[in-house]
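Here the complex is missing one protein chain, while the rest keep their positions.
The block that comes next holds chain A.
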Amino acid sequence: MRPGSATTAGEEKRMAEDGKEESAATGDSDQPAAGLDSTVTTMVEEGSTLLRRMEISVAEAEKRSGKNSVNMQETFTVYLIETRPMDAIAEGRNPAPDSLWRRYSEFELLRNYLLVTYPFIVVPPLPEKRAEFVWHKLSADNMDPDFVERRRVGLENFLLRVASHPILSNDKILYHFLTEEHGWKEVVYDTGFQAKADSRLRALSATFRVRNPDKRFVDMKHYSDELQSHTSQLLRARARVADRLYGVYKVHGNYGRVFSEWSAIEKEMGDGLQSAGHHMDAYAASIDDILEEEEHYADQLKEYLFYAEALRAVCRKHELTQFELEMATQDLVSKKQQREELATGIVRTFSFKGMTNKLFGQEAPEQREARLKLLEELIAEGEESVKEKTAECEEHVEGGWVDMQRFKEQKDKDLREALINYAIMQISMCKKGIQVWSNAKECFLKM
């Protein structure tokens, strides 16, 4: 937020948007970071995140066909986003929702924009693009209705998370995404974020040595690696367990058949055997629903697997800004040294100019003056640069640290709940098992 802009919360959303628009247009990602003064904190306190003002849901999914960018026919899925103003609901009115259709690629575009525009925020992830960690019976097909349904839920979850984030929820592009179906893409591209997106990707994969990174960020990066490793291991192990469990249940179905055949040659035992066989069939069939429900748990784990990536990106961004600051500082130091040498004639460091001077004689005073003047200009620029980069780095550290704390709290709460729900699912499975076997036992007792 530039000085002079409105700083009070709530009604200033419009002004805030204006501020964002300008800063977005210039591709200057510092502006939002500067909002990390009292503005943001008051916003959070007064609870004016978008979600509190607007009810958002991803209500449906539909298949569409159309021509893509290379004029080829393709089938894709679109998702219906519905929004309603919260105050109307609170007043008891039940207005019809505004709605628009978006496809997955548009969600991706939104997220990429957010990643670039708020590099110090752990940006919520999207549900997976393709089905992974699949256990064998589950379809890996993107068009599979179960997959589409789970994706719908995941997309809604994404929007809810973004819209309840103290900083992200105020973004104008986000608001447009939710409210303006056509022309949204052009608006996003107009922000010029694409160029930043490309350089960001390069930076994330580059190797460089930082001298003094913030230790907290180093630790957090290490933690993000651990989180990523553990969640992916868990997802893989869970898929294998699901496969095996499926086998155990399904084989019991064979008892159904053989009991039925056997009951045909028995007199007194026949009825009991036959009924027991039916229960065995029911037992074998029950595993399908059980495992389908467990997919929800897997989705929660996946969200945090992808969140780990986002967390890591924030840490990397810190390393990058810190590195650039260090480079700029170093550059400034060496320029100042050069100036000193030029001014005093004392050569401290080796330089080609120094060598040629020694070999071919000193240069003319006018030349020296010219060079000194240039150096002064460069030093002035360099100092400006160091100041900017220091500010940038500090802002990133401050903003990043706050958001990483927020993320940690959210993660601890969410995963704890997920584990409790998993336990509840297991209990339900056990109860079903007890029920079926008790029924079978009653039949056996009647044999």
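The working rule: a contact is a pair of C-beta atoms (placed from the backbone, for glycine too) under 8 Å apart; a residue touches a chain by one contact, two chains touch by 3 or more; residues count from 1.
Heads up, the rule we're going with is that contacts and distances are computed from a predicted model.
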Missing chain's UniProt protein name, "Auxin-responsive protein", "Sorting nexin-30", "Beta subunit of clathrin adaptor complex AP2" or "P-type ATPase C-terminal domain-containing protein"?
"Sorting nexin-30"
Considering the whole complex, which of A:M143, A:A206, A:A237 or A:A343 touches the chain not shown?
A:A237
Candidates A:V123, A:A203 or A:A276 - the one touching the absent chain
A:A276
Counting contacts across the full complex, list the positions on chain A that touch the omitted chain.
223, 226-227, 230-231, 233-234, 237-238, 240-241, 243-245, 247-248, 251-252, 254-255, 258, 261-262, 265, 268-269, 272, 276, 412, 415-416, 419-420, 422-424, 426-427, 430-431, 433-434, 437-438, 440-442, 444-447
